[in-house]
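Below is one structure; the comments refer to it alone.
What you see is the complex with one protein chain gone and the rest in place.
The chains carry the letters A, B and C, assigned in the order they are written, with residues numbered from 1 in each.
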């Protein structure tokens, strides 16, 4: 029978779970050992922040928190590959990307601590805030990419989405419009195996999540999301294509959610300890550390020193967060519209009066 | 680089535009010439109905009407391949499917004539009514398929969707859930080249629309939608797979909208006469007629006689439609809930009182 | 007989109806093994199996659309939106199809489905987990909108919602999911939809509310009682269709009405009640109607949310304002 079209999804990995290179053609950036060390240090910092945030929640000093344990390589690759004037549209646990883009830990804590000011962060002013409604951020990335294209700015919009989120209508709509309009957009599907309690295979009959891009005519690739080198290489490639007007791309980063979904979740209800133990064998930091040490670029002493340093830094941020007073009640009103309509002025006064009374 | 997955989209055609067979392996049904003649007759009947409906609208006797000129083969193939207890979820111009399933022309006219009773039709009681919100019917098909699967009934749900509709979130969601739950559902993308004024290529960067099924892990195929034999063969295959629990399928039927989008549209505003003239060269009836005549299974005399017969029949239906009185005003209330709540009883009486007054 | 919470009453109602009606299925995100993020479907998977307790892909459009399809083909689906703040993706299917199918087909196809969702603020949850968006549904013909406020009413009204031949939006006030327990016989007895419940008789002022706010309203009634002000408390329970007669009867008696709800004030459902009073009870009203509601702003993240939600004090103050007039 005549063939109308054929497609191929490649799988990219440089550094395997044991920290050994599995291919020769190392990309240029990966030959810069100091860069690799720096990225590794950032991954470690993210992991330390994550642990402290969970501890804060457990002691009642933070609201529900979504950890990123196991996603560090994927996030660092995204963050380090992007330019500052590129636009990032996250979901809700991409701390590694945000730290690299200048968001302060205290700001992330403020958001999870129930304070909107955390979204008015030190990162790029054009970046989007956390996006709780799954998948909707992908269309913000597409719209941003369209703005860049209209204004002929060499900028790329990057969105991240989960394996569960790859089922959400908005995600597929975003890929489709990116393909239809040839937008400078990169969508990274962070496939960590689970959407709360729903396993990846219950989300779709597709063999890979990367192939969702085929429906939109986008280039797609599946990458070992625990391999910092492979993820960074894929991001560099995708960003370059997009920046030069060659269109959007879908990257499936295969990783694993080593933590509960959030601090409100108990993953033991729905997945086996074995699965998690097995996943720890493939986690991203250990393999990078092994690799760097094999290059004599990293030592246990440096590791210990760095952990201490990160710990101090995060503690400082935590204190800054804890010392932040709640917003005054007016804050509830003052960002609803650019200018407060008469109705709201009245309600605002009403609320202020109650504040005084109590 | 290692390959994670590969895909192929086949293109199916038996009868080319000139009415010549392009492959040897004729499916069994296509060897039954009497069946082919009967299907041809039904296509002709649809075309005659279509013309009369447009004439009715032009003379103010019908509301906005969506013609199906050029889609006859695709629709007949779907209608004739389905079993009565299968479920059909159409958009708004699949007359060929509906006639074959027992819907009366007068009923279709009633709907376009502004009377809900047209949806309470003589076709299968479980079939869905016309669906104006683009793409939403595809999820009704998926839900129906899920009901059949839960009840272990050997039934298939079939939905049709346009090339434009293939961009709608609901369509992609329907494919995804069909794949994820292995549902007995067949989605036919009727690619007629246009979504009102928007050409197929503005809808998506995908090379084929069939490949949208790849994102959902479904089997997909592209078919010459003007070739009754190929379309019927594809439908038979898809229905059989689905009925036997082998999952859903996506069929892209490549055809062309030879008419305006609806009687409210003027296609000359956005497409060239040449394109339309060229499309007429590939229209479905002529090639079938040529083929049947080459088999000495059809003559000009029979054609003329049939046209007259169809014409008479449709005129009878038109008259039945024109003679139907409008519903009483109560009809506006009586199908809002199974039982009218007190509020509405009051409003109903109010409305009736007004009727009496005027 | 066991004492159960509101969330346990929801589970009990689902289990009863699934046991007695094989056409009932539950679907949503994490409703299976996980038993729902609030455990509303806890244990149902083990009892009824994966074909009737369905974890769907993560897409509200999908959930709403297949729910319509299931219902049209004779099933009785109970769909869950994980939070009320994620129900927006379901609106096209609910408004265009669930609410209209009976009317569109002159009764040939009907949608006996329920959409459940945890609803409202006050649990220190993240963004989009604290909304009171019932007003999205109350202007849509063909829908019923139900909001229980106690374990007993959650059980009886959910049974009624599932058995109702038309689509029902069933919002569960998550703030009081586990607030207290009460005896709820598991006898399959449904409560009537379309009636308001008078929780407390009173003669001076009528306090009308629904959902979690029933708690604050009853507390306000207690405080008022201590001052010698007799407040009648009405739980609307079924917002649409509205049983205005019960409210009207009460206001005929008291001449005063305070409406309490979490949602923003402007065009919140309280407006409809206040409007009906202006239209049908004008001469019964001694004092202007009062609305104690969320402000016309987004409910803030949790550090400020309790300042947004109507408080006992605000309800009492509103009642006092109505009492100033005689």
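Note that in this section contacts are C-beta pairs under 8 Å (C-beta built on N, C-alpha and C of every residue); 3 or more make two chains touch, one makes a residue touch a chain.
Only a predicted model underlies this, so the values are computations on that prediction, with no experimental measurement involved.
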Which of the displayed chains are touched by the chain that has been omitted?
A, B, C
Which residue of A:7, A:335 or A:354 touches the chain not shown here
A:335
Contacting the left-out chain: of A:142, A:251 or A:292, that is A:142
Would you indicate which residue among A:173, A:211, A:226 or A:259 is in contact with the undisplayed chain?
A:173
Quickly run down the residues of chain C that touch the omitted chain.
60, 85, 88-89, 91-92, 95-96, 99-100, 103-104, 127-128, 133, 135-136, 138-142, 240-242, 263-264, 266-275, 277-280, 282-283, 285, 287-291, 296-298
Contact with the hidden chain only, please: which chain B residues?
63-64, 92, 111-116, 130, 132-135, 162, 164-165, 167-169, 195-198, 202-204, 264-265, 269-270, 326-327, 329, 331-333, 336, 343-344, 347-348, 351, 354-355, 357-358
In the full complex, which bits of chain A touch the chain not displayed? Write them out.
87, 89, 116-117, 119-120, 125-126, 128-129, 133, 136, 138-150, 157, 169-170, 173-174, 176-177, 180, 331, 335-338, 341-344
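By definition in this document, only the chains that are shown with their structure count from here on.
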Among the chains here, which has the CA centroid at the largest distance from chain A's centroid?
B
Would you kindly tell me how far, in whole Å, the mean C-alpha position of chain B lies from that of chain A?
43
Between chain C and chain A, distance of the C-alpha-averaged centres to the nearest whole Å:
36
In whole angstrom, what separates the CA-based centres of chain B and chain C?
40
Using the touch definition from the top, which residues of chain A touch two or more other chains?
167, 169, 202-204
Residues of chain C that touch two or more other chains sit at 57, 59, 61-62
